[in-house]
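Apart from one protein chain that is not included, each protein chain of the complex appears where it belongs.
Residue numbering begins at 1 within each chain, and the chains themselves are lettered A, B and C in the order written.
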Amino acid sequence: MGRTVTGVDSSDEGPPGDPHGWLPPDEPVSLLDPDGSYHEDPEHPLDLDDEQLRELYRLMVVTRKVDREAINLQRQGQLGVYASCLGQEAAQVASAYALGADDWIFPSYRELGAALVRQVDAAGLLHLYRGTWLSDHDPYAHNFALMSIPIGTQALHATGFAMGAKLDGASIVTLTYYGDGGTSEGDPHEAMTFAGVNDAPVVFFVQNNQYAISVPLDRQTAAPTLAHKAIGYGMPGLRCDGNDVLGTYAVTRRAVERARRGEGPAFIEAMTYRMEAHTTSDDPTRYRTKEEREEAAKTDPIARMKNFLTARDLYDDELEREIDEQAQELATYVRDGIYDADHGDPMELFEHVYVEPEGHFEDQAAQLRAELDSAGEGS
Amino acid sequence: MGRTVTGVDSSDEGPPGDPHGWLPPDEPVSLLDPDGSYHEDPEHPLDLDDEQLRELYRLMVVTRKVDREAINLQRQGQLGVYASCLGQEAAQVASAYALGADDWIFPSYRELGAALVRQVDAAGLLHLYRGTWLSDHDPYAHNFALMSIPIGTQALHATGFAMGAKLDGASIVTLTYYGDGGTSEGDPHEAMTFAGVNDAPVVFFVQNNQYAISVPLDRQTAAPTLAHKAIGYGMPGLRCDGNDVLGTYAVTRRAVERARRGEGPAFIEAMTYRMEAHTTSDDPTRYRTKEEREEAAKTDPIARMKNFLTARDLYDDELEREIDEQAQELATYVRDGIYDADHGDPMELFEHVYVEPEGHFEDQAAQLRAELDSAGEGS
Amino acid sequence: MAVTLAQAINQALKDAMSDDERVLMFGEDVGRLGGVFRVTDGLQEMFGEGRCYDTPLAESGIVGTAIGLAMYGYRPIAEMQFDGFTYPAFEQIVSHLAKMPNRSRGTVKLPVTIRIPYGGGIGAVEHHSESPESYWVHTQGLKVLTPGTPEDGYSMMRAAISSDDPVVFLEPKRRYWMKSDVELPVETEPATQAVVRREGTDASLFCYGPMVRTALEAADAAADEGWYLEVVDLRSLAPLDTPAILASVQRTGRAIVVHEASRTLGMGAEVAARIQEGAFYHLEAPVLRATGFDTPYPPAKLEEYWLPDVDRILDCLERSLSY
Partner (left out) sequence: MAVTLAQAINQALKDAMSDDERVLMFGEDVGRLGGVFRVTDGLQEMFGEGRCYDTPLAESGIVGTAIGLAMYGYRPIAEMQFDGFTYPAFEQIVSHLAKMPNRSRGTVKLPVTIRIPYGGGIGAVEHHSESPESYWVHTQGLKVLTPGTPEDGYSMMRAAISSDDPVVFLEPKRRYWMKSDVELPVETEPATQAVVRREGTDASLFCYGPMVRTALEAADAAADEGWYLEVVDLRSLAPLDTPAILASVQRTGRAIVVHEASRTLGMGAEVAARIQEGAFYHLEAPVLRATGFDTPYPPAKLEEYWLPDVDRILDCLERSLSY
């Protein structure tokens, strides 16, 4: 159970020449067992009050509800495709919750949970999947960057942003999400290299959900764990049970605060499981068994947190009702925002290509205008 | 001196889950001190007879001589540019010498020493730098791939080749060279990833010569050593004193034989120093001091091997004369092969673009033919 | 027998792998899953994990190891999952795959096929609908092929795999489910030749890949109005079959190039430049281009406005005829 994570403590001033302090523990940090029982860990004291504990739970439940709604919307032809975060709610909610308000998140395409922590408009977020625009939220309003589809590329943006914050003397940490598969790409490697040599305040948060579409973890690396990669960049490689919202919070929180103190980047591997298909276009029966999926369901992050809250007398029927209502409300809001939403104005295609347009689109824009007009006449 | 390198021994069957066996030693393996005194190391017994010891020395001396000749040729306008391996003779000669005849080498642009071990025609090799063609040796004649200029890219070729050898059941190991700077690129990262998951018989041999042009090592990584990167791919990270031809040989040899036994790839960091400018176009006075350079000269790989041989009574004036003559002979051969060498036939530019040409160059080839003819007439 | 383009390519892969054990197939999700478009379906079962395997998620690694495997003596087929995800492999393709044979003075052959599903019209999210052919065609040393029919899907894929030159094989993903009535194996015209898909007299439509069907539909529509369009399927973008292009324009006097890629430096630019160079006096109107716009590929709901279609082609025809 949870060997202590050394190397992340500010008191640990050992030089990186002492590698042992930087290696990941044998077991990921876990504070909550699958059944919800809690383990004290002196290295990871909880700095959360009752309201916050409830809030973490609420965010997970709402995430799951909206996620389910998105899958429904896709089935009903309202979204082109959707990448579910079912089973990864704790990993996302806890890690995002561990950040300060000024900190920035650089997500991939699966981070609905993190977005909801940031109160990004969930209907807006889904416009990417509906195809009504390529994104539809203002990153600066939420310190939440646009979703990024090319695997691992956003790790560099997070690193550059953190380098900027450091240069500017701002107390901002960035956190970037990518997947187990993403660790194989060149970009996260370069990002960790840049982060290391610049002591950039960035946390690389990998949700190891065991699959990259159909490809299992053992085709991505021969390393003992993904966290072992960190030492090659001179940063601590941390691991947590990503289905344990408290353990994930505690590990992320320490990494974030360490980075904020100027002690450099960290890498976190959160062990979790992608309970849904890769996206709604995917057919996971081709590459994994029902049994495996069912086994994984036993580690459900929401159930265990509910047990924990119940045991602490922080959960009752009223809270349940309240949260369910909130979740339903947001789901309905998302549904209303997406269902039959306008496809937008095709002329907008020419509007954002350049901030300072040079007029050289005029003929092409005129062409489209004419096509639209004549189609309008024809119909 | 030289903590033992664990994890590379075939008897070490510990799972990669035990990371300690895979971490690099605090000190690089070294068998020869800068003054030439020899340390026994039970982990690294020498399997070299007297002839082979002399051969290693001879190869280093010849390398240095030809290298010097190339610099001269560049000064005399015969080469456009040249990247010297001065100071890196031991690292290159020893590692190449540790390979079997069927094994393949995938070099960067600085591996004259390795090429000479392979008896690649040194004049041919220099045609790249002269600009008479882009390369001028047959890789299949020497199991020595073309020199590769885009940094780190050849690591993937070596990995793919090794994967092929394994699939084919051939007893072939590949070894690829790149530099400390090269470790920052995405390609070596992807190569080590592929090598790890495929247990490919490839050795990643990094000559850490402290600089990437002007950029010192500490701008490339915050890791304790470059060898620490290896564990992130589930392979042993080895280190050797790259100016010690015996230590480098022993470490490489074990990694190569381990790979040949099917136990997978390894990474070797050879500590050395680039004594010359990056290339003849470079001005190192802009970024390093004379003192540093002089300090480094004290670790010269050739001097110490000479002392070692002398102490063992393997070196005398006759040998010195013999080797000097050989070196001079090869240098003269190279000089003759390069000096005022024909620039080649411009029409050849159209010849090798495709193996199966489609005739679509005909008009452009005709154009060049006409241009050449009219220039001929005019002159 | 009704065969889809995807099935035809799949069969070509199977037959090539049966005929020559040096042929390998790898990429992301090509093994157990059979590829996100099922184009590699069944290959791993038939040929084992040694010859059809899933790689780590790293496109530069896929192409770079393909080069090493080819140097060893294999004939690798590497799949890039989507057009927009080939870019991490750009350096390996441009600096090595395309150039190493030339660099080696012909001693190193790289019989590598890079399969890329490309183009739009399938309602996908960003990066999944791009038409990057110009990048490859401007890169000297590559052959760039793209089939527009299931027959060509089979035959050109076999040609690509047999070629000793590196081939970028662009598969028009929105036509994967297009059917032909054909018995496989089939051998069509040589892969580097353009083919006249429909003869005509009033103008030539030059098209390829996903736009072949669209161009034929435009020709149908034009015929209803009494204009007879010749439809030329370019098939090979590099090398480009200039003689066939010029011959068609010499017959019709007018030319329209159709492609999904953005107009500026799309294939239409090169085809137009060659036509006016080679058939200057035959042209009765400028070569026009019915293409995607010079903006990034649009979101799914707007792609119908962005992509060239029958109407855009007929607009070009009208403009051409007005000269």
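Things worth noting here:
Definition applied: a residue touches a chain if its C-beta (ideal position, glycine included) is under 8 Å from a C-beta of that chain, and two chains touch if they have at least 3 such contacts.
In this text, all values refer to a predicted model and were calculated from it rather than measured experimentally.
Here the chain not displayed is in touch, across the complete complex, with A, B, C. Interface note: of B:G124, B:G181 or B:G247, the residue touching the hidden chain in the full complex is B:G181. Residue in contact with the omitted chain (choice from A:T63, A:S84 or A:T193): A:T193.
Of the listed residues C:V30, C:L240, C:A290 or C:L307, the one in contact with the hidden chain in the full complex is C:L240.
Interface note: of C:T113, C:T214, C:S248 or C:T295, the residue touching the hidden chain in the full complex is C:T295.
The chain not shown here is touched by just one of C:E28, C:E230, C:E270 or C:E303, and that residue is C:E270. Mapped onto chain C, the interface with the missing chain covers residues 60, 84, 87-88, 90-91, 94-95, 98-99, 102-103, 126-127, 134-135, 137-138, 140-141, 238, 240, 261-262, 264-270, 272-273, 276-278, 280, 283, 285-289, 294-296, 323.
Against the chain not shown here, chain A presents residues 106, 133-136, 138-140, 145-146, 148, 150, 153, 155-165, 167-168, 174, 186-187, 190-191, 193-194, 197, 351-356, 358-360. Mapped onto chain B, contacts with the missing chain fall at residues 80-81, 109, 127-134, 149-151, 181-182, 184-187, 212-215, 219-221, 281-283, 286-287, 343-344, 346, 348-350, 353, 360-361, 364, 367-368, 370-372, 374-375.
Throughout what follows, only the chains that are shown with their structure count from here on.
A centroid comparison over C-alpha atoms places B as the chain most distant from chain C.
Chain geometry summary: the mean Cα position of chain A and that of chain B are 43 Å apart. Within chain B, residues 186-187, 190, 193, 197 each touch two or more of the remaining chains.
Each of the following residues of chain C touches two or more other chains: 55-56, 58, 60-61, 88.
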